[in-house]
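One structure is given below, encoded as structure tokens.
Note that this complex is displayed minus one protein chain, with the remaining chains in position.
Chains: A, B and C, in written order; residue numbering restarts at 1 for each.
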Amino acid sequence: MKLILDEEQAALLKTARQFMDERSPVSRVRELRDSADATGFSRALWKRMAELGWVGLNLPEAYGGSELGLFELCLILEAGGRNLCPEPFLSTVVLGAGALMAAGTDAQKAAWLPRVAEGDAIVALASDEANSRYDVCAIEARAELDGDGYRLSGEKSQVLDGHVADLLIVSARTAGGRSDREGVTLFLVEAGTPGLSVTRQSRVDGRNAAIVTLESVEVGPGALLGAPGAGCALLETLRQRAAAAVSAEMLGLASAAYEQTLAYLKERVQFGVPIGSFQALQHRAARLFIELELARSSVLAAARAADDDPAAFPELAALAKARASELVIHVTNEAVQMHGGIGMTDELDIGFYMKRARATAVAFGDASFWRTRWADLRGY
Amino acid sequence: MKLILDEEQAALLKTARQFMDERSPVSRVRELRDSADATGFSRALWKRMAELGWVGLNLPEAYGGSELGLFELCLILEAGGRNLCPEPFLSTVVLGAGALMAAGTDAQKAAWLPRVAEGDAIVALASDEANSRYDVCAIEARAELDGDGYRLSGEKSQVLDGHVADLLIVSARTAGGRSDREGVTLFLVEAGTPGLSVTRQSRVDGRNAAIVTLESVEVGPGALLGAPGAGCALLETLRQRAAAAVSAEMLGLASAAYEQTLAYLKERVQFGVPIGSFQALQHRAARLFIELELARSSVLAAARAADDDPAAFPELAALAKARASELVIHVTNEAVQMHGGIGMTDELDIGFYMKRARATAVAFGDASFWRTRWADLRGY
Amino acid sequence: MALDEAFGDEVRRWLEEHAPRSLRGTRRGRFDGFWGGRKATGVDPDVLRWRDMMAERGFTAPTWPRQYGGAGLSAADARTLDQELARLGLPPAVVGFGLTMIGPTLLDYGTEAQKRRHLPAICRGEIRWCQGYSEPQAGSDLASLRTRAVPDGDAFVVDGQKVWTSYADLSDWIFCLVRTDPAAKKQQGITFLLIDMETPGVTARRIALISGASPFCEVFLEGVRVPRAQVVGEVNGGWTVAKALLGYERSMIGEAIGGQLATSEAQLVSGARRHLGAAAGPLPDPSLRDAIVRNAMDERAFALTIERARQGVQSGRAPGPESSIMKVAGSELKQRRWELAVRIAGPAGLGWEGPGFAADDLEATREWLRSRANTIEGGTSEIQLDILARRVLGLPSGKEAGR
Partner (left out) sequence: MALDEAFGDEVRRWLEEHAPRSLRGTRRGRFDGFWGGRKATGVDPDVLRWRDMMAERGFTAPTWPRQYGGAGLSAADARTLDQELARLGLPPAVVGFGLTMIGPTLLDYGTEAQKRRHLPAICRGEIRWCQGYSEPQAGSDLASLRTRAVPDGDAFVVDGQKVWTSYADLSDWIFCLVRTDPAAKKQQGITFLLIDMETPGVTARRIALISGASPFCEVFLEGVRVPRAQVVGEVNGGWTVAKALLGYERSMIGEAIGGQLATSEAQLVSGARRHLGAAAGPLPDPSLRDAIVRNAMDERAFALTIERARQGVQSGRAPGPESSIMKVAGSELKQRRWELAVRIAGPAGLGWEGPGFAADDLEATREWLRSRANTIEGGTSEIQLDILARRVLGLPSGKEAGR
């Protein structure tokens, strides 16, 4: 399995790093928060990313995409993670477009994917509910047959970018009870459909999320995404890809927090010497470096397997997400500690990293969840 | 709860420390091992300890004891633990005499306890089997009614001091299957009873243990210890006391290994300075010190509760054993690492501490076992 | 009947008769109470009445001498008093750094005039104190502080900046370290000063933390005139005073944490039951269950260690640099507890504010972020471990300058 970048990939990563540093510094995240920006990211920047081909990276050429793999997308996400870039990659590209590609009809794909690739449509997955925790099948929202179509009722929680989504992919039960594997069905619900209401939520990482409430929302037969009752399997597939993708973001986040800390260790003087000359801090910094390198290999392997080795992908996704989740928490904890008091202030960026670290560590299953999954996959 | 020693207890501890240092240095453990001593401890020294009142410490005066508590016994065990003293406190005093006191008839007590207190009788608990792990009810040995008495068959494993025991307390099923809580019965079996055979085992810590095989061993009705079928509850009570007692031994062991390491850090010179001046080692040594102090409080509290606060004892025993078990492994690992290559050689004593640490950490339930027990006790 | 039992009986009767009913059963931690000071507003009249009756008898500082507003009690009687207060769930009548930090320091190092001026006011909660130690360039290396005090007649003129001063904006006086001899070796040119916050040139400004609003302030000192009579200890001898005070601070932090931890296991378990949807029986996530046990065991061991140290002091042992144990262990314990709380909450623990997040979870998330400072404030864990290694374990000093 190839774990290093070829020339084109290295060039892509370089471009992405440069773009993120120039157009999306961390200060932008602070401004979005402090100005209580209604969108929470920049539509103009998203459009620009689409022009660079990043939004349609995984889509077929027929829909305006460039047919590259998750590996390439992960390079973009890693670069974005370094700067806490808030644009809707996870919601629109990984989950939204991913669901349409995996289960959409030709008509559904043709209707939405070109708009996605052009950066014009935001798609959100409205599946998790307030009590779902890490169980994708823990769904209580209901869909009742109503003539040709369905009526959807229920409440979805922390829907990523749900507040501005043009299209929501909604999960609801057509059969079974909470946590049953069978009976979950996915639906496409356009923004503005009567009965649909969206309330923005305020998260610790400042990232965009919303409560999506469905009160007898009527959808036609064309709204069905995939076979009725078979939604859980698709949700699991999506989660696995999303776990690998967010691990790449976490790798970028951890690397940047680490580099900032290393720089501070070299620069901050106490007792007449740079604090980085103290052996206890040196050893801890060295251990973080080792953890980073081990996580990097795991994330690269998972991303590669997503494209080239589907049999190995489930295990490697579990490995990447479990390691990256522990890594970001460890790195950001140490980053604050090594910065000392100043690291605790809102004035410094490190706090933003710590908060996003927590959100990503929890997203799509925490480390403990994925370790259990690994044991299941390995038969013990 | 009183967590410090009163004057008498301080004097007892001082005497015990002095005695152990003079009469039972670690070199004795090495000699016993290297000479493949058949007893594995010193009967003369045991007799001397009995004269000091340590063997009958917890027994009523009527049987030659001094009616002191587990707290006082723990002081002796801590002093012994510092020097890896191999005399049969756990088998004879805590388990053996403990079982007789808890469930013996007056006749049984009168027959054995005075001899125990005088240092003349060794008693062993022959209960665990090769597959028992940490389940005191996992017993497959069988006892069948035979006239007034019973016939015992089965195999017991790692019976502490079983190789020289004058009296064995044997568990066997009179009803139920492996791991059933009901149906285990305890019997007194004297050494030399036909059908009983004892094979000494060689353990990593050099401590004395034996396989005890019972082939249709006939015992009379007077051999029954406690009510038939009710042995598990007694075994659990004994384990709890033994866990607290061995935690005191572990505290001594950890303290001594730690002190030897601290001394080495001050004395060993590399790069022109004592290695104890390196901050990374200093911080690790300081963390060990913290762990030691936290464990010390836990062990003292458990021992005190055994005597004064039976309601609090189960939790505190769990606390003491869980903490002490992790402590001894952590301390001895660090002790070897900080000693470097020489710490790996059989020439140094540290290896003896590491091996005994492992055995004590596993004895009567490991840390994970006692954490689970804590959760059970606390209702979650 | 022994004398101390008589004291207990008398106090019990007095409290039962006079303590405000509205305050009974409201006791929480040792530091939840009336912080006092000239800027305190809107205080419940019962709280003031409680303060007055307790201060009257010297019970706000029970072990301090009577002439300075204390009750002159023995440690044993003070403990009896505290047990009787606890029995009725009564909060401390006055709390704050006056009682825990500067008061004990003045008792040891203050002039008679300083004691008479400041201690009674502290006992009555009339003056609220804050601590001016850290500076932007002087964190762990406290002795590298740069705030300068230049003699000018019978006063010093102080210029500089302090940081991490809790509630400076609500305090009346600040105790400060300042540099009076820039030529001397670091620790030797420092003086310990008491400064009235109303002196011209003193301003305080709050700092926002990663967990949101905070009580911490920056304090700017610009041409602040401070009479020489407000020096504690010797001019250029402030480091000795400062170290003694840090000892009080460390043991205070340890005890404070001990108090806060008492209910943590129950809270974590109930959080886990709520988030895992398991009303009774063993928690269905064994890994979380084990983590809760580890936390509970750590807390119990820590509480037992505080208790053991307390008994040791009572029986005549001097408290020493072992207080660093309490600081390191207690602060990390608190961090692990909140880390675990947010782990238990899972996705529900990602809220910053409503809607869609439970109040308990929102609190846990803020506390988790706030707790990251526990191992930094009051002397970082690294500094505490250095102190432990050198002063308690006797390990030789490295060649790093100044430590």
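Note that in this section contacts are C-beta pairs under 8 Å (C-beta built on N, C-alpha and C of every residue); 3 or more make two chains touch, one makes a residue touch a chain.
Everything numeric here is computed off the predicted structure, so don't read it as measured data.
*Asks:* With the full complex in mind, choose from B:R181, B:R358 or B:R378 the residue touching the hidden chain.
*Replies:* Touching the chain that is not displayed is residue B:R358.
*Asks:* Decide which residue listed in A:W112, A:Y353 or A:W374 touches the omitted chain of the complex.
*Replies:* Answering carefully, the residue with contact to the hidden chain is A:W374.
*Asks:* Given that one chain is not shown, which residue among B:D205, B:E249, B:E291 or B:E315 touches it?
*Replies:* In the full complex, the listed residue that touches the missing chain is B:D205.
*Asks:* Of the residues B:A62, B:A130 or B:A263, I need the one that contacts the missing chain.
*Replies:* Going through B:A62, B:A130 or B:A263 one by one, B:A130 is the residue touching the chain not shown.
*Asks:* Which is it among A:G162, A:G252, A:G276 or A:G365 that touches the chain not included here?
*Replies:* In the full complex, the listed residue that touches the missing chain is A:G276.
*Asks:* Which residue numbers on subunit C touch the omitted chain?
*Replies:* Subunit C touches the chain not shown through residues 286-287, 290, 398-401.
*Asks:* Name every residue on subunit B in touch with the hidden partner chain.
*Replies:* Here the touching residues of subunit B are 128, 130-134, 157-158, 199, 201-206, 211, 270-273, 275, 277-281, 329, 333, 336-337, 340-347, 350-351, 354-355, 358-359, 362-363, 366, 368, 372.
*Asks:* For the chain that got dropped from the picture, name the residues of subunit A it touches.
*Replies:* Residue positions of subunit A that touch the missing chain: 1-4, 262, 265-266, 273-274, 276-279, 282-283, 285-287, 289-290, 293-298, 300-301, 315, 319, 322-323, 368, 371-372, 374-376, 378, 380.
To be clear about the criterion, only the chains that are shown with their structure count from here on.
*Asks:* Counting only Cα atoms for the centres, state how far subunit A is from subunit C in Å.
*Replies:* 41
*Asks:* Return the distance between the CA-based centres of subunit B and subunit C, expressed in whole Å.
*Replies:* From the centre of subunit B to the centre of subunit C is 43 Å.
*Asks:* Return the residues of subunit A touching two or more other chains; collapse runs of consecutive numbers into ranges.
*Replies:* 278-280 - these are the residues of subunit A that touch more than one other chain.
*Asks:* Please set out, as single numbers or ranges, the residues of subunit C touching at least two other chains.
*Replies:* Subunit C, residues with two or more chain partners: 382, 385, 398, 400.
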